[in-house]
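Heads up, this is only part of the complex; the chains shown haven't been moved.
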Amino acid sequence: MKVLVVTGSKSDSHIAEKVTSVLDEFGVSYDLEVASAHRDPKKVEELAKKDYDVFIAIAGLSAALPGVIAAHTVKPVIGVPISAKLGGLDALLSIAQLPPGVPVATVGIDNGKNAALLAIEILALRDERLRKKLEDYRERMRG
Amino acid sequence: MKVLVVTGSKSDSHIAEKVTSVLDEFGVSYDLEVASAHRDPKKVEELAKKDYDVFIAIAGLSAALPGVIAAHTVKPVIGVPISAKLGGLDALLSIAQLPPGVPVATVGIDNGKNAALLAIEILALRDERLRKKLEDYRERMRG
Amino acid sequence: MKVLVVTGSKSDSHIAEKVTSVLDEFGVSYDLEVASAHRDPKKVEELAKKDYDVFIAIAGLSAALPGVIAAHTVKPVIGVPISAKLGGLDALLSIAQLPPGVPVATVGIDNGKNAALLAIEILALRDERLRKKLEDYRERMRG
Amino acid sequence: MKVLVVTGSKSDSHIAEKVTSVLDEFGVSYDLEVASAHRDPKKVEELAKKDYDVFIAIAGLSAALPGVIAAHTVKPVIGVPISAKLGGLDALLSIAQLPPGVPVATVGIDNGKNAALLAIEILALRDERLRKKLEDYRERMRG
């Protein structure tokens, strides 16, 4: 089981770190890439066709990255909008408002943590140990 | 493998039908419920604690339903915002902007179809037959 | 007569202080709690069922806290949206746009002062001395 | 115990009816008036100074009515924004964003029902019978 974490630009690394620190905490394997849907579509397509279980795509502005990945895979794709302009409303709408047929799971603006947790929830459907960790994590949050 | 489809109000049934017609097409089992996070929180809590693999929660306005379900489960929860007021912007923000720690996978406004497809993508991670159906579905879309 | 002031996160304490400094000024008793509707729904439910006269719930982002409290009580609930993202528009819509049946009294973004004053106005309906204090307070504002 | 229901214009009567039908159902006394904060400020001021327990003010567009009433009373004022233009966002912001010092309890756009229920919750603080009715009402909603 492996996750791909991909940002549209190097400047989005602070959000990628929110994602990877949670994946690390849960012991989930991942690869980390930078690939822009607009500047390097070929690389995005190649990454999307690799055999990851879940994709987490992080992007700001018109934020096509999550949708472009989703167009090339039937694996779950999670999109994280970044607040580069307009408080991130542009990225949120660009990711959430995908047309019927190609879904992306959108999380909140700059909310890399929830992207990671959602990926783990998906992986935990076939991994009892991971599910137990999630339940412990929730328990600690209540603390 | 089973999905729970739940709407916050009976008046949201037209969106629930978009969800269930896709689940039917893919032969995925589901239960369909109406339960408001504000008017009947106990029922929502009970549903959230049942052993479904994926939850699809459909709600308009302040749209707390997906988040309240997510608060009671570590299974993936998909939220569908409905355009009741302000074109659905209120529901989209209410669902997408969950605080770090409790994720919901948001899809587009009124986009029940993508909620169903996202659920199927998640279930297909451990069901080769379902994955094949998804690939065929994508192929037909290209038609 | 007693008020519960509850924030969804410790980081909201600067707004809670706006509330409590006004309650202190008017000599109104209150308890102060931190409880997230998403991370600790059980605690929120327990607090909501306690015998407070008025609840003041402070939250940002999708801000479900005021509505979740309102779902468990028929006492007046006042909601304060916080400007965490999008200038607080997300929290304002999440609190104000509750569905018919379960009301919350929304005040302005980050406006803890008005939440306290509204609570005091409600309590003053059966406390002449408090009403007199409110009138004096208004008089001083004119100064 | 008596409520004043006031609309800024005759054309807002469909929202006033949502309010009064709930007040009627709960047996709460009220007066119903039409008075514009901009076209007839003197009448608004006179109404605001009358001895009502709760005011419910309904207005669209720049929606000054609830705030102007609140400026003349220390009784609780509930504001209902109407969707005349921009889906009601203008009225929602005009009512919710009052400056610190003069509170209004804002409910959702066109949500006259919640305005009435909030008024009843406030009145029920000193009326056991009314509180019981509210609890029954909630119970029926769960039905």
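First chain written, first letter: the chains are A, B, C and D, and each begins at residue 1.
Note that in this section a residue touches a chain if its C-beta (ideal position, glycine included) is under 8 Å from a C-beta of that chain, and two chains touch if they have at least 3 such contacts.
All values reported here derive from a predicted model rather than from experimental measurement.
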{"item": "Given 4 placed chains, full-complex copy number", "value": "8"}
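One rule holds in what follows: only the chains that are shown with their structure count from here on.
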{"item": "CA centroid of subunit A to CA centroid of subunit B, Å", "value": "18"}
{"item": "Gap in Å, rounded to a whole number, between the CA centres of subunit D and subunit B", "value": "35"}
{"item": "Subunit B residues counted as touching two or more neighbouring chains", "value": "36, 39, 61-62, 85-86, 96-99, 101-102"}
{"item": "Touching pairs - complete list by chain label", "value": "A-B, A-C, B-C, B-D, C-D"}
{"item": "Touch list for subunit D against partner subunit C, complex", "value": "53, 74-76, 78, 92, 96-109, 111, 113-115, 117-118, 121-126, 131, 134-135, 138, 141"}
{"item": "Of subunit C, residues touching subunit B in the complex", "value": "8-9, 36-39, 41, 45, 60-64, 67-68, 70-72, 85-86, 89-91, 93-99, 101-102"}
{"item": "Subunit B residues within the subunit D interface of the complex", "value": "36, 39-40, 42-43, 61-62, 85-87"}
